[in-house]
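For this depiction, one protein chain was excluded, whereas all remaining protein chains were kept in their positions.
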Amino acid sequence: MTLEALQSALAEYFAPWVQALNLQVEDACASQVRLRLPVTPQLTRVGDMLCGQAMMAAADTAMVLALMQHLGEFRPMTTVQLGGQFMRPLAGQDALVLATVLRAGKSLAFGEIDITGANDGKSVYRAQTTYALI
Amino acid sequence: MTLEALQSALAEYFAPWVQALNLQVEDACASQVRLRLPVTPQLTRVGDMLCGQAMMAAADTAMVLALMQHLGEFRPMTTVQLGGQFMRPLAGQDALVLATVLRAGKSLAFGEIDITGANDGKSVYRAQTTYALI
Amino acid sequence: MTLEALQSALAEYFAPWVQALNLQVEDACASQVRLRLPVTPQLTRVGDMLCGQAMMAAADTAMVLALMQHLGEFRPMTTVQLGGQFMRPLAGQDALVLATVLRAGKSLAFGEIDITGANDGKSVYRAQTTYALI
Partner (left out) sequence: MTLEALQSALAEYFAPWVQALNLQVEDACASQVRLRLPVTPQLTRVGDMLCGQAMMAAADTAMVLALMQHLGEFRPMTTVQLGGQFMRPLAGQDALVLATVLRAGKSLAFGEIDITGANDGKSVYRAQTTYALI
């Protein structure tokens, strides 16, 4: 899919509160998408650190786009589970959200998400997730 | 802690984007807090279903308050990991977020979160989480 | 199902290495089973503590029996994901493994497992798991 089509999907399939993250589709290949999460004061708490809630929301959202990219179209799907580790704080830079489809079967899909600092490239959050394709 | 003190903590320690969830502290006991998540069009996607991103964010936020309640005060802390299962959709009603501290040691705390429909009481999302107390 | 039928299932459907845990079915109700894990030197490491590997294996095994109990029969199924938290060590006593089916749909089932000390009743490991019913 084109980056424009994926970017449009963000406005079409997600709640306004999720759209407020202002995620930007930067790249997409076979089974992977990379989004930029602009780190603004809306998303930070004490110490200018990006809040974990935004990391989890960005991870879940990015995986939907990665699955669209993998499948070549939007299909109804639902998150079955998502779990992740917060390895270090992120401050003073945007976040990059790399979502990868590890395996997509007929009814279940598995993926991983890695969130890194846009400037220093350090991994701050890594998650695993399972989706049900409906 | 009083419900007012916990409610104030929501405005003091969380990012504006998290505050936009408009969580309401409804109850608190020894190691547990119950919040109401008003389900508005801002938080829903196709089918008027509450988006999973809001469930995860509410779960993480509620656990911080449960730890404050357990400790009797705010202490710096950070989420180490959070994982949860999305068991069914929630639509047409508010969500209740029950966060329970399972064990809090000197440096690590463990908790669970159960999100249910405010009207039908059905469990829609259940999560486990680990926090580091700093 | 009878406790005898569930106990027999342990010998029929599990690998010999899992059977070596010597799990004992102690109770079963609508959507729940309780197993006893005898803590022997085979399962402990330094400090006579029950090894975490045995806790995870017991949790996964118990959930299969809980699903059999819930469904009223054995059905082919596979673990989709399992994650859990190790909250404190267990030593000097057997472990009780309580597995509960939270929701079982047509193709996916969700459950939780709580492992406690048989003598002190303290929770040592709690897990969440998703199964695919085939």
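In this document, chain identifiers A, B and C correspond to the written order of the chains, with residue numbering beginning at 1 in each.
The rule we apply is simple: contacts are C-beta pairs under 8 Å (C-beta built on N, C-alpha and C of every residue); 3 or more make two chains touch, one makes a residue touch a chain.
The structure displayed is predicted, hence computed values, not measured ones.
A.B. asks: Have a look at C:C51, C:L71, C:A118 or C:L133 and name the one touching the chain we're not showing.
C.D. replies: C:C51
A.B. asks: So one chain is hidden, and I want to know which residue out of C:L43, C:L67, C:L98 or C:I113 touches that hidden chain in the complete assembly.
C.D. replies: C:L43
A.B. asks: Give me the chain B residues in contact with the hidden chain, please.
C.D. replies: For chain B, the residues touching the absent chain are 80-81, 83, 107-108, 128, 130, 132.
A.B. asks: Pick out the residues on chain A that sit against the missing chain.
C.D. replies: Given the touch definition above, chain A has residues 83-85, 87-88, 102-103, 110, 112, 123, 126, 128, 130 touching the missing chain.
A.B. asks: Name, in rising order, the residues on chain C that touch the hidden chain in the full complex.
C.D. replies: 13-18, 20-21, 41-46, 51-54, 56-57, 60-61, 78-86, 89
Keep this in mind: only the chains that are shown with their structure count from here on.
A.B. asks: Is the contact between chain B and chain C built from the same residue numbers on each copy (over half shared) or from different ones (under half shared)?
C.D. replies: same
A.B. asks: Taking each chain's centre as the mean of its Cα atoms, which chain lies farthest from chain C?
C.D. replies: A
A.B. asks: At what distance in angstrom does the C-alpha mean of chain C lie from that of chain A?
C.D. replies: It comes to 34 Å between the two C-alpha centres.
A.B. asks: Rounded to a whole Å, what is the gap between the Cα centroids of chain A and chain B?
C.D. replies: 21
A.B. asks: Let me have the rounded angstrom distance from the C-alpha centre of chain B over to the C-alpha centre of chain C, please.
C.D. replies: 28
A.B. asks: Check each residue of chain C and list the ones that touch at least two other chains.
C.D. replies: Answer for chain C, listing residues that touch two or more other chains: 83, 128, 130.
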